[in-house]
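Here's a slice of the assembly, chains where they normally sit.
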């Protein structure tokens, strides 16, 4: 294993991974498959076991069967995958129990201790894949009744981390009563994406990018998240949050922070996270004038958001939002950062688009027509699907005469790197928890800074019952997003047909 | 025709193109094919005819036959190519005559006038594809006896433009007695290469390149010309010049000037050429300490340069040279520019390599090993073969853990641009002469500045009878080139195995 992080003394320690909410969707679709992938790759310690915990009563055998259905061998041809699945399942156990009572956790602790007995030290990871309303109870009970006494105990929590500054603070204090900050791993699975990890490498290990990475050369930055499906009958949870809380205030804002932060003093988690906090604190609080919210309506036989039976009648929850943000520091003063996220749009993708300034004193202006943006240099980092990096530049069209056209300096991940076997974000993040690497997790002060930026806006939207602009299912979103962009002299880069292929 | 240049009044003018030295290699291999290509594309005026002139006696018919063998239809599938060849050949005529006597030219004039009679104005181009020793005589006779009286007369001259400052000046004065500077088109066919033309576009129409284009960010620049064949029995002419005069002092120095010049005030030929002169004048005269010369020796059954029977016994003429140059201005002070050219090397290619500075305060240094150059950002502009532009950058290797590797942001011309039908340099240049566009031709003061830089070195090499370092036919050239580079902290980028594919 060439994973270059401080390693634990696995020769004398066991590891137990407990998934709370083991019968839920996330557990089945993401967590157990990721655990298996790590196990299969040999990245977990030899003495590892996995526990499911949920309210449903189930035997270990039934649990294993449930999981078995979800395991796949990422690369089909890999050998001995089935055999590995078998041994993996043998290490899976299940404990039923309620979240708000200690009894189940006490039983869990007993069973874990049994499995861990062969090693002097036991390390435990709790993955909280449970609804917000049982969050604090479950954490308290787990911490009080099932913490390891001989090794470390780490707790992975998923969003939502509250609905605003106050509720987030309350949650933080609740967690703080049972756990130290060091024990808490707040996951933003977007930070585990390959290209997000690469962002730091790109900037700081290439001397051609850093000199360009500022207001002097960058005209605007766009962080875009687009889904081509709606809530599809599962909008109940979503409706209480909306896309700003669900995607923008966490995933996209985290990406923005990584993009815009100053160079950290080292690659240590604390140094990187300190820089992220610093840049978040330099951002201006989002103003209601700088937001466009939308909600999808029916188109043909594609349903409206309000057609989702789990969504309250007349809900104003936004399924689309575009936000303009500004960073008030020396590097970024005046540069608009546009964040956009939506459901039920025409395509599925997530990307960062960096539009560079127009060429000053451009010799070729007469050859470029009226839409200068068409000749903008643009760096695109496509996070999903089909990871890619490309730089749009102007070239002479080969041949006689002098005509310019835009072409791409292109890095296609899938062709550039032999294996098309990029690990899932959860694999990366789970492995980081095992190794105690907090680089990709969100620190309490980051969370606070992020909520500070969005809470006034969210409160204003609610208080004023702002009606979202409707857009058809499968469209490119509400037109208002163009006007928001235009207000800051920006043109959305992702709505350029040429880039669609 | 969308060729955006001031056009001539071809509705009332004819054009005659005269190739002096029509029976020579260049005429057959390059000039007539290029004329045909232009003709076929419809880029020449309707009233055009072509005259060959040489000492050999030949009928028009014989001449047409000779030419016919060289014409190809660049793209096979193009329609009506054979038909076009036919009409092209009907416009070809031949006149025999000596270069140093007026008689032939007077006859030529008469025949041209006959063809031109249908139009009130006659424009004439003379392409001088003849040896240096008859150069001035031929020019004088052509100018005196065969200049157009009703339109313009332009004369295309090919290198060699002398052997040093004095002989070049003499030649210039000789030409000047018969022609004005405006009439003279000094060809450097390298300037007609697709990517050389693109160089200006790349720099000045992209806001991501210009900020990097200086000593602040560029560590060194390499201009490399490599041929994988020797003189092969035709070294007689070459031996009198050597590779410095034949390639470096003109082709590579011209490329360097285009690369390094300041932004011109406009794209007009005079403005671009003024900037080229400016940067040439800022260069330091090449010192004998900054040059390595080599000559190829036999390897296996591949012959040595001295095995060429047309080469004088014991010739010291260099078939390889590497030169370090410096530009003493605000933009480039201290940056080494390395020029390298050689025959009988391992491969055939010509390229510009821009190596950027190492990342200051590099966070990733510990992950990059001892050879920092392997992680240098590098912009490569491959001029031939297979035109390409790529930027080498560092990336995270996809997957778990953090390993860096170098990958390419790549623009392959042949895949990026539909047609693989790039015009030959001669086509571009001939068309420019027709259109009176002197952007890609060398002005008298450029030539003078270029000779000023190399004449002291050339005289020193001759005076001191400097023996070239021998290198095997098919090798990567003399080892001395590495020491020259190392003296200035440079590593040749083209000798890195990874790039070879």
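Before moving on, here are some points about what is shown:
Note that the chains take the letters A and B in the order they are written out, and that residue 1 is the start of every chain.
Simple rule for what comes next: contacts are C-beta pairs under 8 Å (C-beta built on N, C-alpha and C of every residue); 3 or more make two chains touch, one makes a residue touch a chain.
Everything numeric here is computed off the predicted structure, so don't read it as measured data.
Within the whole complex of this structure, the shared sequence is present as 4 copies, and 2 of these are drawn in position.
One rule holds for everything that comes next: only the chains that are shown with their structure count from here on.
Centre-to-centre, using mean CA coordinates, chain A is 53 Å away from chain B. Chain B contributes residues 2-4, 41, 43, 194, 197-198, 201-202, 204-212, 216-217, 263-264, 266-267, 356-364, 367-368, 375-377, 379, 387, 389-391, 393-404, 407-411, 413, 416-417, 419, 421-423, 427-428, 431 to its touches with chain A in the complex.
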